[in-house]
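Please read through the structure below; I'll follow up with questions.
What follows is part of the complex, with its chains left where they were.
A and B are the chain letters, set down in written order, and residue numbers restart from 1 in every chain.
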């Protein structure tokens, strides 16, 4: 009898709190988005699963000695997992399109307006009762506009770890929603003729350029923004391994096994921050709203910047590729390509959009560095 | 709302400083590409033979020294199917073995 009672007291049914149930449903929602809707499944699947596990009563996944607490403290709080992922992303990134058409860097720069406008918006939200964002919180939220997962996780961990769950959910959800968020904005801000603009084929880029480029980026970051060097440095290391041609073993491992292993644990660890007390509040709603605004402003800024550049340059740029400047690699570039094809069935913008796309990755890493330098101290 | 003022001011400054910095930084990168990388590209052009075809031909020459031209698509189809089958078998084996 006693034993039956003890067993009953150790069931989940006898110990559930409402918040846990809701968070587990949210975890299930993330799984649904990942599996049925193909929303950034590589991260949202382990993240949703982590959200479920961390909210199981009694099991203590995120308490001292729990499996997820080891992952969170060992890999995420230390920044190791996002940096390793960023190295892998660097090893997957081909800067060829960017080097062939460097002015697309300005598109990637313009799209970061999404970040800084959101920062302002987050502070403005303090007017709403129940929301109190410090400048650190606001900066961590703003980076959602960077549309780059590891950057957002890295910065949130440093500036506002208690918001990490909500920020990661917002960042990856909106990255997955890019094909829905961006096209209307892109169409609204461009004329049919602009969308029809065909771009000249990109010049071939030499191996030496591709090898020196990551080193140049790193050097400039060291000179002007050392706080961005963890992110930019690991990204450039990955890219250098990819391009140098002498460590293909390492490059391949960084792009495959290492990033896969780290992704599983990063997702679980981030999911473990989806606890009721940290997620179920008005602030999360504010973060979700701000995230949508950030993506929209970033998209618009990129498109408008391209139109502005066309005013001053002889070689025209199709303004659609400006939208790819928010990063969300390679989804945003594909969206630009797709919207371009609608206007002109012979207009293949994919390669051209890869320039602002990868520029956006650098841009948001730089923006993260600025926020760390000015707010993180 | 009064007490938000200083935070607002800070956020505004941050916004402007940030955007200026991002543009300057990526702008410098444009210059870097247009000057240094461009010079390097001229000075160290890629070898004429593209890498891909080199690899393929070297693989071939190691094996049989025959030309690949004139192979019927039928054979290529056979090969592709065989490779696919091989791969599938291989991955299946991998899965079942624990």
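The rule is simple: a contact is a pair of C-beta atoms (placed from the backbone, for glycine too) under 8 Å apart; a residue touches a chain by one contact, two chains touch by 3 or more.
Note that the coordinates shown come from a computational prediction; the quantities given were computed from them, not determined experimentally.
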Worksheet item: Can you write the chain counts for the whole complex as a formula in the shown labels?
Response: A x3, B x3
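One rule holds for everything that comes next: only the chains that are shown with their structure count from here on.
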Response to the item:
Distance between the CA centroids of subunit A and subunit B (whole Å) is 19
Worksheet, complete the sentence: Counting only contacts in the complex, subunit A reaches subunit B at residues 98-99, 102-103, 105-106, 108-110, 112-113, 115-117, 119-120, 122-124, 126-127, 135, 138-139, 204-209, 212-213, 216-217, 220, 224-225, 359, 362-363, 366-367, 370-371, 374-375
Worksheet entry | Residues of subunit B that touch subunit A when the two form their complex | 1, 4, 7-8, 10-12, 14-15, 17-19, 21-23, 25-30, 32-34, 36-37, 40-41, 43-46
